[in-house]
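Before I ask anything, here is the structure I am working with.
Below, a portion of the complex is reproduced, with chain positions unchanged.
Per-chain numbering from 1; labels A, B and C assigned in written order.
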Amino acid sequence: MQQYNWDINRADRTGVPEAVLCSSKSVQQIVEIIDLSITESRRILLTRLAKEKFDQIPSLIQQRLDYCSQSATAILDKVEFLDNEHKRVVIVTAGTSDMAVAKEVARTLEFSSIPADIICDVGVAGLWRLLDRIHEINTYPIVIACAGMEGAIFSVLAGLINTPLIAVPISVGYGVSNKGKTALESALASCAPGVLTVNIDNGFGAACAAIKMYNMFDKLRGNQYG
Amino acid sequence: MQQYNWDINRADRTGVPEAVLCSSKSVQQIVEIIDLSITESRRILLTRLAKEKFDQIPSLIQQRLDYCSQSATAILDKVEFLDNEHKRVVIVTAGTSDMAVAKEVARTLEFSSIPADIICDVGVAGLWRLLDRIHEINTYPIVIACAGMEGAIFSVLAGLINTPLIAVPISVGYGVSNKGKTALESALASCAPGVLTVNIDNGFGAACAAIKMYNMFDKLRGNQYG
Amino acid sequence: MQQYNWDINRADRTGVPEAVLCSSKSVQQIVEIIDLSITESRRILLTRLAKEKFDQIPSLIQQRLDYCSQSATAILDKVEFLDNEHKRVVIVTAGTSDMAVAKEVARTLEFSSIPADIICDVGVAGLWRLLDRIHEINTYPIVIACAGMEGAIFSVLAGLINTPLIAVPISVGYGVSNKGKTALESALASCAPGVLTVNIDNGFGAACAAIKMYNMFDKLRGNQYG
């Protein structure tokens, strides 16, 4: 019995990339999915593909994949960037430990030809680091922030920019912040209006939301100028 | 001692409206804030202003307020809509009980001259109701969904549209869904990528996020065509 | 001291199979139980029997077992299906990761001579996949759905069929959905009336409930036509 079932028109219908969450799949299942994708000429993004699993993929298939170990993502048949320069996203991280998820965001955007820059380790414990970069951050149409622990950066940032902020709570820390729950609730309960939140460590989801915002932009522009 | 402190340039800095959360303030505090706003010629939005509190406001001040009891919001010095027609938002509710929050969304957008339509009571238990309206929903650049109980509509909707979906979990129901926690976690854990979530019953926040998306649109358009 | 104590007339009294939950038992305990079952000519179903434990069972005993590694179940003395064709169950999964539990359901039913079909990977993020199969699903007297993450499929399915739906929440995902709690609460709080829920990952329990429904059918038929 075939145990997966492509959502074949997802990209057309929802505008988000074809992606495979590998964390709960066996190497064999992952290889079958890549094989089928190659056969059907689909580009796909693989997320949460641990290094140990990647290493067990046959080398002929490995060669087709652009793998990034920090974000644990692979791209089948990476393409050059389209001319999309105005659609830019900045990813802001509170600490070094948030980089793995920040990279997952960047890779998902890259897969969809949207360039992303990362400004890292600007947590509010040393507020000047964030204030030094705030003008630069404010030049981007969309800001995605990654933070664990108490996630205070979400509120501070949201109070300083006038474009959407997507908060990605990160599961780093210990004690009460252990699993990212405090950062998540901090984003949801923010005193700064309009913070948008995704699941803990869900870099892929944050990137998809940014892509959908650019879809909205295209739709609006089409309505007005088309 | 004056017990509040205007964030005087909030609208300029972040693009979201001046608003006063009235639920934890006394009538006296609310009246002082309105008075000061009138003096300083500020337009403000009052949220979670219960009918009983509104009724205790002196009538001269009441007359300046446009009050809506279903959403428990008041607008000081309501203005006519600007010519903003292309910036539209649709608010989708799963059930009748979600209307109070849906109206809070609509009133906040209205305060910012963004027209909003409500499509109500299209929960997935009777899926045809949603499918009948999905084409219409897909014509809006931004969709805000309000749902309590298990919040299944968030995932179904997100899989059918290609623009941003903001999920507002609602605190209706009983047993495990009592306080909106299940709907909230449902939105965060959605199998459909890119769902954006705000706090339970936070209609105001969802509207602010939509406003920030339109700010992004204006910024981008400025960049490209300005 | 003998550390177990057969519930010797369970099948007669409750109609559900003799089964041994192996996850918290040592290999030695498991072997003793199988030995005793062979001696007493009992058929038994072993659940949550990890591959590593199975591999340590003496080969003479292994040969008596029909082992399935995906579901981690073993059947002692598998028998041919009885003529039970009208008693059918369909198992619907939201994603590929739900297959292990879906197979546990199927194996438990098979042990009781009830045929089960699996329709996999039809989660609501790509709703058309479910709608394409809904007519087929509706031909079965009992539907068992397995889903993790937000479990939205439980409500959608329950609104589309008129026979019992048993929801099995699955412990896949990360962040708020990590341990299956969100899918569980989603099933319990469903806006579609009549969803029946079992414990997280409890494929065995869901199958037993289906068996009891068919017992009810036999009892009723006996009453009416016997």
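The rule is simple: a residue touches a chain if its C-beta (ideal position, glycine included) is under 8 Å from a C-beta of that chain, and two chains touch if they have at least 3 such contacts.
Every value quoted in this text rests on a predicted model; they were computed, and no experiment measured them.
How many copies of the chain make up the whole complex, given that 3 are shown?
8
Methods note: only the chains that are shown with their structure count from here on.
Quickly list, by label, the chains bordering both chain A and chain C.
Both chain A and chain C are touched by B, going by the contact rule given at the top.
Which chain lies the greatest distance away from chain B when centres are computed from Cα atoms alone?
C
On a C-alpha centroid basis, what's the spacing between chain A and chain C, in Å?
That gives a centre separation of 36 Å.
Between chain A and chain B, what's the gap in Å when you average each chain's C-alpha atoms?
26
If you average the Cα atoms of chain B and of chain C to get two centres, how far apart are those centres in Å?
44
Could you say which residues in chain B touch two or more other chains, in rising order?
Correct list: 158-160, 188-189, 192-193.
Any idea which chain C residues touch chain A in the complex?
For chain C paired with chain A, touching residues are 96-97, 99, 118, 120-122, 125-126, 128-129, 172, 174-178.
Give the list of chain A residues in touch with chain C in this complex.
1-5, 7, 9-10, 13, 21, 23-25, 29, 169, 171, 179-180, 184, 199-202
What residues of chain B sit close enough to touch chain A in their complex?
Residues 10, 13-16, 19, 86-87, 141-142, 158-166, 184, 188-189, 192-200, 202, 204-205, 208-209, 211-213, 215-217, 219-221, 223-224.
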